[in-house]
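Here's the structure we're looking at; comments come further down.
Of the protein chains in this complex, all but one are displayed in their positions.
Coming up: chain A.
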Amino acid sequence: MLSVLIWIPILSAIVIGFLPGKAIPASRIRLVCLTVAGIVLLWNLFILLKFDISNPGMQFTEYLPWNETLGLSYQLGVDGLSILMLILNSLLTWIAIYSTDKETERPRLFYSLILFVSGGVAGAFLAENLLLFFLFYELELIPFYLLISIWGGEKRSYAGIKFLIYTAVSGALILATFLGMVFLTGSTSFAFDAISTQTLSAGLQFVLLMGIILGFGIKIPLVPFHTWLPDAYVEASAPIAILLGGVLAKLGTYGLLRFGLGMFPDAWSVVAPNLAIWGAISAIYGSVIAIAQKDIKRMVAYSSIGHMGYVLLASASSTALALVGAVAQMFSHGLILAILFHLVGVIEAKVGTRELEKLNGLMSPIRGLPLISALLVLSGMASAGIPGLTGFVAEFIVFQGSFSAFPLPTLLCVASSGLTAVYFVILLNRTCFGKLDSNSAYYPKVLWSEKIPALVLAVLIIFLGIQPTWLVRWSEPTTTAMVATITPRETTIVSQVVLK
């Protein structure tokens, strides 16, 4: 059942890539890809319907032996942590394909790479074997590199290489840690359930956990390792930015939760205070830098750094509520970032600039882009944490859950949430409000087909903001079970450290 999610996209990517005949128009390939992505999305929703919410463990498991020498097996499963990420992946893939330009150059390569990436990401979320996870994780590397550096902005070549090197380093760190985890615990297989790190000494657990945090911290990204992000997000075209920010960043936080918190609960609770502060710094840093930006895409890119900081704070607190909040924040950040990047892409396509200095008065009902501006206002509010929208729900759960554990970092994050409102007001003020320049303002009309993705996302954002149970119910049992593995040991470990 789960294999479908991986293999339909990948196989259709291969078919599209190698299809004979040169002159297939881009629009037809796009249509085929939309169908494939739609089927995957429907299948994913079907799995969501079948998903047993009360079961905290892995569901729909699949197992095939693969390579015993390496301890690599084809082992899939889905639980509360990953189910929402899967949905996010297939939804955003569909939206990204939908929002591509109909006249893309080299369409076959473009669409097959997008489908390939989508299958790979689904594989990483589903994998129940460390090596299999790593395989799917590294599978993203080259397709994304090509997607950025072929169909990007002016500095795409630099941005692509930077992305490639950072991600490759992250992969190397993660692989080293995985090898260490499996070998030091004396396990013969890389399967998740075969590894128990409890037997390791505290120092060793700490070293391995640092490998995990650094490796995934590059991907999330956390503050000192984030410098690839503005370049990659800004230089990538809008659909690719949606995939990069919406899906790929989630791979980092998912990895942190699954392998950091899930496999080293003891060491995690020791480093948690530092992580919380780190998350708060990340959040503040992202917001402050975003205020200084003159380019709306860069602003959105830095807002992503800020919002991922909340996820780190919540994972660090690791109370049952905070973890639910972390998953909810990952999901809603995916939705909000996707709609923002889509709208920014539309504005750039119609107006021809992303500069704050040049944009003005897009709210104007006749000659401006009224609906796009309205949606931009809505999504800016969602990002800044205004009640009634999904961003607020997620952030509130995060803050509520983290306050009891780490009050000061939580307050800092609340402050950063306020700063988010500041730079989004700046953004909205400069772009949507004011007067149109009557000499240059002859913008092409926004087609209905270009509004649909944003409308779909906006409806989802509002719906989940009003009815948040649909956001949190999936992950509750799993995260509660994860917390249950931590709490009893927390006191003992802390006391040991104190005694030392």
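Going forward, a residue touches a chain if its C-beta (ideal position, glycine included) is under 8 Å from a C-beta of that chain, and two chains touch if they have at least 3 such contacts; residues count from 1.
Operating definition for what follows: contacts and distances are computed from a predicted model.
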Just go with whichever of "NAD(P)H-quinone oxidoreductase subunit 2", "FAD-binding protein", "Protocatechuate 3,4-dioxygenase alpha subunit" or "Electron transfer flavoprotein subunit beta" UniProt uses as the name of the absent chain.
"NAD(P)H-quinone oxidoreductase subunit 2"
Chain not shown: contacting residue from A:Met1, A:Leu34, A:Ile53 or A:Ile142
A:Ile142
Using the touch definition from the top, which of A:Leu179, A:Leu411 or A:Ile462 touches the missing chain?
A:Leu179
Of the listed residues A:Asn67, A:Thr227, A:Asn274 or A:Ser404, which contacts the missing chain in the full complex?
A:Asn67
Omitted-chain footprint on chain A covers residues 66-67, 69-70, 109, 131, 135-136, 138-139, 141-142, 145-146, 149-150, 157, 160-161, 164-165, 168-169, 171-172, 175-176, 179-180, 183-184, 186, 200-201, 203-204, 207
